[in-house]
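For this depiction, one protein chain was excluded, whereas all remaining protein chains were kept in their positions.
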Amino acid sequence: MSDPIAIAATADGLQPTLDLDHLVQASQQLIEAGRALDAAGQVPATGGNFSCRLSDRLMAVTASGCHKGRLTSGDILVSDFAVRLLGTSRKASDEARLHGQLYEDLPQAQAILHTHSRAATVLSLCHEGDTLNLEGFELNKALEGIKSHETPVRLAVFDNTQDIDALALDVRARLKADAGLHGYLIRGHGLYTWASSMTACRRHVEALDFLMGCELELRRQR
Amino acid sequence: MSDPIAIAATADGLQPTLDLDHLVQASQQLIEAGRALDAAGQVPATGGNFSCRLSDRLMAVTASGCHKGRLTSGDILVSDFAVRLLGTSRKASDEARLHGQLYEDLPQAQAILHTHSRAATVLSLCHEGDTLNLEGFELNKALEGIKSHETPVRLAVFDNTQDIDALALDVRARLKADAGLHGYLIRGHGLYTWASSMTACRRHVEALDFLMGCELELRRQR
Amino acid sequence: MSDPIAIAATADGLQPTLDLDHLVQASQQLIEAGRALDAAGQVPATGGNFSCRLSDRLMAVTASGCHKGRLTSGDILVSDFAVRLLGTSRKASDEARLHGQLYEDLPQAQAILHTHSRAATVLSLCHEGDTLNLEGFELNKALEGIKSHETPVRLAVFDNTQDIDALALDVRARLKADAGLHGYLIRGHGLYTWASSMTACRRHVEALDFLMGCELELRRQR
Partner (left out) sequence: MSDPIAIAATADGLQPTLDLDHLVQASQQLIEAGRALDAAGQVPATGGNFSCRLSDRLMAVTASGCHKGRLTSGDILVSDFAVRLLGTSRKASDEARLHGQLYEDLPQAQAILHTHSRAATVLSLCHEGDTLNLEGFELNKALEGIKSHETPVRLAVFDNTQDIDALALDVRARLKADAGLHGYLIRGHGLYTWASSMTACRRHVEALDFLMGCELELRRQR
């Protein structure tokens, strides 16, 4: 794991503070989340990436190219939200900027999980329009802030792109226009969701994958 | 676990009796049922709730908001059937009254399991009418009282609501009108089933989920 | 396990011989098969039953009503092919006579597995006619005696009934008319297959469930 003493000053010249205990805890949470999501088939191959907020300018985020079911502490990198890595020669996930942007825009977000489930991949490709509403399910209540099955879960839907900086700007614009989103889908790619803790974020992923699986099955039956 | 000495008198002034060994056994059964149902994908996120009858006025029931695959004895609460909790400051599941009502109306019911499987969620939303008959399956015989595949398994179907007291009254009315039900579905929500023991109730859940999965697949094929 | 010394004479007055080592080995094979088939979702609730041939007149067969994923040696009963049990007060599976009939008619059969998979249940209900041919799959070669994907796997299909003696006679007649069958389906119920060893029989079940799952998916796609 990166040495907290060796971390460099960021561009604005301020030394970010890093709580080592917080980093150790975050690493463990990310490693465990990876194991569980791999067992659930949601991070095939080297798909997916995960992060925890460490402070108001730092996050712990998974390295590029590793299998998320077999993470070790060396695969957890410390970065600021602009993806300037601290104390490591490794590369963060290509999509780390999407995590940084969410931490900048959503002060309540403490954890972010990006998964590649089959339901997310297929439903995002089938669904037209830029928002997916999941409606009428009791399990909607598993999402933070939802108290009734009558409240839809709302996910933004973006076309896939390899231009991550541009996508981060699109996400920023959508979040400003629509504060009620619980996550977003990238077409043919996967799900991003965030929550006020890693426990809640894992609950979001488990619920959203279940709901998207139900939605696909309902569309087959109709 | 709640202290059996500390339990308060109920509204009618009678001190309910509580057999501690029975409570310990019930807790273990509920914890094990949760682990098995989580492994089977039937209690995603914090979905589902479970109970055992302790006496003619008390039940052991799962606490609100915990993951059913990772229950501990502290998550098992003692309550009367009107959901007045004994010796705890925690909150029972929002739906605990549905358990209490079933124990009031079905003296033979010793265990109740409520699950959120994908098959139950989808089939309850696809199916019109207030009763679902599962017909022609050998596995019907896994339900208590059924001796032949020619006897249908019958589940009542209710629309979902957050008004649990009203739903409990609807269930009561249906059970009075139709003594042959083996459980009920709440649309977009899940399954309730009961049996004369926890072993039999787990067998009911396993069989009903299998049967509903077969029914969905048959509807796709037809 | 039943005491080999205590076994009674059969109806024809001959004392059947029982090799205790053979019985212990058969018990272990049946227990292990149950665990594997339960993990694969093929014996939900108390569905399924299994047997091994012990001699030219005896078989080891699973007891009635037990969960096949959690068998113990006490659940393995010794019976002749007419289902007269030896040295036990327990009841054999209702369908034990179907095993006995197969051992009578198929001298090469050393093991029989009856499973309740979702694919077997659904496909047997969708399929019209009294024979199911599975054609064009490389995995056909996993069945004993098949050397090419061009040889179909052939399963007889019977309507379900609770009259097991009558069903045993129907199976006998079909086997006489058609020596090339690899097993049979009972509609809405499940699969019977046999082989020259338990290892081969488990391979048959694994292959047949895979093939029936492929067949269902192909019918959905067409």
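For clarity, chains are labelled A, B and C in written order, and residue numbers in each chain start from 1.
Keep this in mind: contacts are C-beta pairs under 8 Å (C-beta built on N, C-alpha and C of every residue); 3 or more make two chains touch, one makes a residue touch a chain.
None of these values were measured; they are calculated from a predicted model.
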Task: Report, in label order, the displayed chains that the undisplayed chain touches.
output: A, C
- line: Only one of A:G74, A:G145 or A:G188 touches the unshown chain, namely A:G188
Field: Interface with the unshown chain - residue positions in chain C
entry: 136-139, 142, 147-150, 203, 206-207, 209-210, 213-214, 217-218, 220-222
Statement: Those residues of chain A that touch the unshown chain are 44-47, 67, 116, 118, 121-122, 125-126, 160, 162, 186-190, 216, 219-220
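Throughout what follows, only the chains that are shown with their structure count from here on.
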Query: Should the pattern of chain-chain touching be classed as line, ring, star, complete or other?
result: line
Query: Can you tell me the C-alpha superposition angle of chain B onto chain C, nearest 5°?
result: 90
Statement: Per-chain Cα centroid nearest the overall protein Cα centroid belongs to chain B
Query: Using the average of all C-alpha atoms in each chain as its centre, how far is it in Å between chain A and chain C?
result: 48
Message: Two or more other chains touching the same residue: where does that happen in chain C?
response: none
